[in-house]
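What you see is the complex with one protein chain gone and the rest in place.
== chain A ==
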Amino acid sequence: MRIGVVTFPGSLDDVDAARAVRLAGGEVVPLWHADAELPAVDAVVLPGGFSYGDYLRAGAIAARQPLMRAVVDRAHAGMPVLGICNGFQVLCEAGLLPGALTRNSHLHFRNRDQALRVERADTAWTSSYAQGQTITVPVKNGEGRYVAADADLDRIEGEGRVVVRYAGGNPNGSSRDIAGVTSADGRVVGLMPHPEHAVEELTGPSVDGLGFFTSVLQGALSA
């Protein structure tokens, strides 16, 4: 399975994301933000970092780059897309996911290992987990507070769009402890914590993050 990993100017975690894809058994296709065409890939990962220096709003300018228009079109046709941290911000700005990410309520950058409860184990990126399972992966952000109007939050919850929720403390003041959400079809997932940093015992707090990448590979095999 060929998984594209996009590099924007200011991406930081594209190399780690590519490494996680390889460890899960996938083939990595490096993608560049300015490309107009999306090559033949089966899924795309948007990595963490500070694309365009977070100018205007985090993810705002990256979401409007040529390659993202192609990613949005393919996502509407069912291609799985995973956005991690800045990648989640890009997906919200691109309109593929509901809500928005804003400055942390305490105004501090927060960097720690974070417990998450898996609320949906039936998306393209979380089928390797069990519903209700608790996993631990790093979280690191300054603008990770998930927000939406109350009526929109009720709709997001009612439609079962919350994929992962913070457990054991909310690191950034996110509404209703929401750490990640999915599209209506379960193919596009975005989350602020970093599963790609928890794929090896040597460098991560656990290997709990690998499941995001094995999920999409298994989904392709069974499809």
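Simple rule for what comes next: a residue touches a chain if its C-beta (ideal position, glycine included) is under 8 Å from a C-beta of that chain, and two chains touch if they have at least 3 such contacts; residues count from 1.
The rule is short, and it goes like this: contacts and distances are computed from a predicted model.
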Chain not present in the shown complex, as UniProt names it (candidates "Glucose dehydrogenase", "ABC transporter permease", "Phosphoribosylformylglycinamidine synthase subunit PurS" or "Alginate export domain-containing protein"): "Phosphoribosylformylglycinamidine synthase subunit PurS"
Touch criterion as defined above, residue of A:E37, A:D150 or A:E201 at the omitted chain: A:D150
Hidden-chain contact residue, picked from the options A:V15, A:A70 or A:A100: A:A100
Positions on chain A where the hidden chain makes contact: 56-57, 60, 64, 92-93, 98-100, 102-107, 147-150, 152, 173
